[in-house]
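Of the protein chains in this complex, one is absent; all others appear in place.
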Amino acid sequence: MARVEERLRELGIEINTPPKPQGYYQHAVISGNLIFISGQLPLKGEQLLYKGKVGREVTLEEGVMAARLTAINSLSVMKSELSDLDRIGRIVKLTGYVASAQGFNLQAKVINGASQFFYDIFGDMGKHARAAVGVYELPLDSPVELEVIAEISS
Amino acid sequence: MARVEERLRELGIEINTPPKPQGYYQHAVISGNLIFISGQLPLKGEQLLYKGKVGREVTLEEGVMAARLTAINSLSVMKSELSDLDRIGRIVKLTGYVASAQGFNLQAKVINGASQFFYDIFGDMGKHARAAVGVYELPLDSPVELEVIAEISS
Partner (left out) sequence: MARVEERLRELGIEINTPPKPQGYYQHAVISGNLIFISGQLPLKGEQLLYKGKVGREVTLEEGVMAARLTAINSLSVMKSELSDLDRIGRIVKLTGYVASAQGFNLQAKVINGASQFFYDIFGDMGKHARAAVGVYELPLDSPVELEVIAEISS
């Protein structure tokens, strides 16, 4: 059936094999029926599409799009690990790190870009627990980094 | 028996149904015998009781109280998800994010406000692994955000 792939096509979203991690870690680890996805940045291929702090170089709207892209990249990792995305039972937990300008406190709105993406793809099974926090700096001067834990149906 | 509710009464602590999440996420997700609680702020109803950075607008003592309130709110979420708080087997993990003034390094003391609360309620089963970190900004300019993972007895 490939329901998730079908849904991605409907939404016009393309997912690509993620670039190899640079270092002694992996994009994802499966333990029991949980898959832990490494922190994802708003990369398209190897290019960072958004750069800087949200509330300064990056607008709220761009931050939301950046968060959405980190969610898409997390899904790409799941695809490359599981082959069949319909094996994802539910999205369990997001941690959204937003590189924030001083006085910027709309981290929840930024991470809604990721939350809504998972809802769009998985419906109620895409609804998750989450935390959104404002950090000082992120790798490559990215405005957003997203961690995902998902449940795999066995 | 309702041991936990009894303990809350003894300590004069009232827990309330948490306000609905604003976005496509949930207050909590249960996966296997773990419950993942979304990041909680020091809200009373819909009002943020503490605001600003610990070490600047918010004193250490207020930060400790704010952390305690985030723990109380996490317990409110557990109550609304599980109905019976005695189903909580143990508190597994806290991540405490402290919005910190420059040069403020007492994040561990702040998060003790949450750690001690769980010990007061659950005794040894309330003792958890934890991390306390100092972030730059938090949603609503909150001084503390707390994430909890707990184990449910089946």
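The first chain written gets the first letter, and so on, giving A and B; residue counts start at 1 in each chain.
Heads up, the rule we're going with is that contacts are C-beta pairs under 8 Å (C-beta built on N, C-alpha and C of every residue); 3 or more make two chains touch, one makes a residue touch a chain.
Since the structure is predicted, the reported quantities are computational estimates derived from the model, not experimental observations.
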Touching the absent chain when the full complex is considered, from B:58, B:85 or B:132: B:132
Residue of B:34, B:77 or B:144 touching the missing chain in the full complex: B:34
Residues from chain B at the interface with the omitted partner, ascending: 32-34, 90, 92-95, 100, 102-108, 111-112, 115-116, 118-119, 126-136, 149, 151
On chain A, residues whose C-beta touches the chain left out of the figure: 22-29, 31-32, 36-39, 95, 97, 99, 135-141, 145, 147
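Following the convention adopted for this analysis, only the chains that are shown with their structure count from here on.
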Centroid spacing, where centroids are CA-atom means, of chain A and chain B in whole angstrom: 25
